[in-house]
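I have a structure here, written as structure tokens, and I will follow up with some questions on it.
A single protein chain has been omitted; all remaining protein chains appear in their positions.
Our next item is chain A:
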Amino acid sequence: MSTAEDLPVLGAPVDRVDGPLKVTGQAPYPSDVDLPGQAHAALVQSTIAAGRITDLDTTEAEKAPGVLAVLTHHTVPRLPRGPMTSLGVSPPAPLQDDRIRHHGQHVALVVAESREQATAAARLVRVEYAPADPVLDFDDPRAVSVDDPWGLDSHRGDVDAGLASADVTVDAVYTTPDNTNNPLGLFSTLAAWEGERLTVYDATQWPAMVRETLAEVFGVPEVSVRVLSPFLGGGFGAGLRAWPHVILAVQAARDVGRPVKLVLTRPQMFTSVGHRPKGVQRVRLGATADATLVAIEHHSTSLLAVEDDDYEPFAAGSAVAYACPHVVTADRQVRANVPAPVSMRAPAHAQGNFALESAMDELACALDVDPLELRLRNHADVHPALGLPWSSNALRECYAVGAERFGWSRRPARPRSRRDGHWLVGQGMAGVSYPWYQAPSLARVTVTADGGATVASSGMDIGTGTYTVLTQLCAHLLGLPLEQVRSDLGDSDLPEAPQAGGSGLTSALGSAVADACERLLGALLELVRDDPESPLHGSDPEDVVAAGGGLRRRGDPGRGETYAAILARHGRPQLGADGASTPAQPTELGMALAGAFGAHFAEVRVDEDLGLVRVSRVTTVIDGGRILNEKTARSQVIGGVIGGIGMAVFEDTITDPTTGRIANATFGDYLVPVHADVPDLDVTFVGEPDRASALGVKGVGEVGLVGVAAAIANAVHHATGVRVRSLPITLDALL
């Protein structure tokens, strides 16, 4: 049997199903949830970056109005570190000893009747330190470094020979600063114990992981832990770990025997839930005079916490970005007394692509060829390392469509050749190959007595539209109108799905939902086929389709019955089926798994006297495979592009080089793009459904951001003749 093709539901730009809840203020974010009898917590954080606590006096705080408890390393029991996850280690357990590893480390947690009381009492906790001299940067000789942390360093051919054979080479160093994820929603944890049962409302992108972590840390069975995250005020990667403050809120709830709610402050969001780590990258490229790449060498060093890990292989993507015989990529991390980094929208690729695509622009200048032409000439027609055809690849189309829409052919070749009054106008571009990532997933689909259906999964909607696309998908596959399908997400009691992160959830969870729908239809079909009372009795499965809210005879829609009728006749309140998806194996399929591809074309205006940079327009073309909902997908890509503009010209988390304190940990000082910074944006999707994904989906959550910084830096060079190799591009670099 098959499903109806007549419903224009899948791929349609339907409105997000959670829209009305959100515009009326009814969507319950973690910081909006309250439980009867709850107490409130506030953190005390270290004011030095390295050393030891010599004295921690909580007497005054404990006497303050409303205070119920003060947790310190003296009171918190020894807790194990959380488990290894598919994204790496868990953060170390909090308040385990007197050592300080970074400025802003949690040193105490005050619990009181109200949030204001907890905050006031937190100021009364007296902490004495024996400070040590912190390691704060790459060049500190005491810093410990980790070479090739993920085993992803790559070698192909002989890069030295390649460089020696080149007619033209580029050798340049690029730096990117710390950026802070800064989702708008303050991260929040509300924890409640009932005996050994634990319920936690948490700002997480991965409820199943938080459940596993809390079970392990607190020594209770996983089934007795429930983690809920039905709505989240953004995450951009910050919600991919069970952070120390989550553990502390749960411990506090156990200590005071009441639900405890902890909401981070904006400054605490800079030190407690990760950031995009800063890095230094050296890129060497070599090409023959006809613009054929013969060597790529890409080395990166990024900053890491002293006792925590993070996945950030900046250079790895350069191994597969272009057809090139001689390639070396190598990544290194240096440990410092800084807060733990974390994935931030397009981890590693955001930074690595900036270096590679800037260097490509420099190479184009040195060769005197058009930057677009250079990319086309070295396009990877097959996977450069495996030699296999891609499961899908419309990068050439991204370039062609983008160049056409942007008007690239009218761009003058020489830098500094266009102006508009006192503005110098320049145009630049960059290409993007974003890798494929998918994890196994489960989902359940149930039809109910009212004739509708429910999708259930622990996977959550970070705001990108998971509720909406799963609802569309299920409606499409079961032949139901959208209004009759509901998705329940973000609850660890529901079938386990991977994290909302890495651009992989739609593909993984969507495939599991499709599998569940297929199984469910199979079960329903069995019911009707053997049932003499059914109009479909004895039907060949091939002749039955899901349409009109039930099962129908193909080509004879009058013959069939609704799900409600089937369930009623069989006396069932509901019928459900579990579905699963597993990632495809590339080499078994004889093809290389392709991620999303993209091309960005940017125009900037630089004030000749002031050095001010304004991004005036961006044209972006994305190959994201099959797009399930053009409206939500486009919005995601636009958001990514603006994130890229932030990275290019605004965002910079500044750490004081002597104290290790973050000096701009507010929205007033850490600049993000605002409405008035938004240029004209043109986003187009191209490409075909991906052959290696059951749904043909590749994921578009991150690809929109990658490449924007390079396109802008290249446009700044075109406008001014000045090559800026350090982000963000601020006016001081252009004066």
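We take it that a residue touches a chain if its C-beta (ideal position, glycine included) is under 8 Å from a C-beta of that chain, and two chains touch if they have at least 3 such contacts; residues count from 1.
Simple rule for what comes next: contacts and distances are computed from a predicted model.
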{"item": "Chain left out of the displayed complex - its UniProt protein name, from \"Elongation factor 4\", \"(2Fe-2S)-binding protein\", \"Glutamate synthase (NADPH/NADH) small chain\" or \"2-oxoacid:acceptor oxidoreductase subunit alpha\"", "value": "\"(2Fe-2S)-binding protein\""}
{"item": "Residue touching the undisplayed chain, where the options are A:V672, A:A694 or A:A733", "value": "A:V672"}
{"item": "Candidates A:R266, A:R282, A:R405 or A:R554 - the one touching the absent chain", "value": "A:R266"}
{"item": "Residue, one of A:D57, A:D97 or A:E116, that touches the chain absent here", "value": "A:E116"}
{"item": "Residue in contact with the excluded chain [from A:S31, A:T58 or A:S90]", "value": "A:S31"}
{"item": "Residue of A:N182, A:T199 or A:S693 in touch with the missing chain, whole complex considered", "value": "A:N182"}
{"item": "Residue ranges of chain A at the interface with the undisplayed chain", "value": "13, 15-16, 18-29, 31-32, 114-116, 182-186, 231-234, 236, 263, 265-266, 462-465, 631-632, 634-636, 638-643, 666-668, 672-676, 678, 681"}
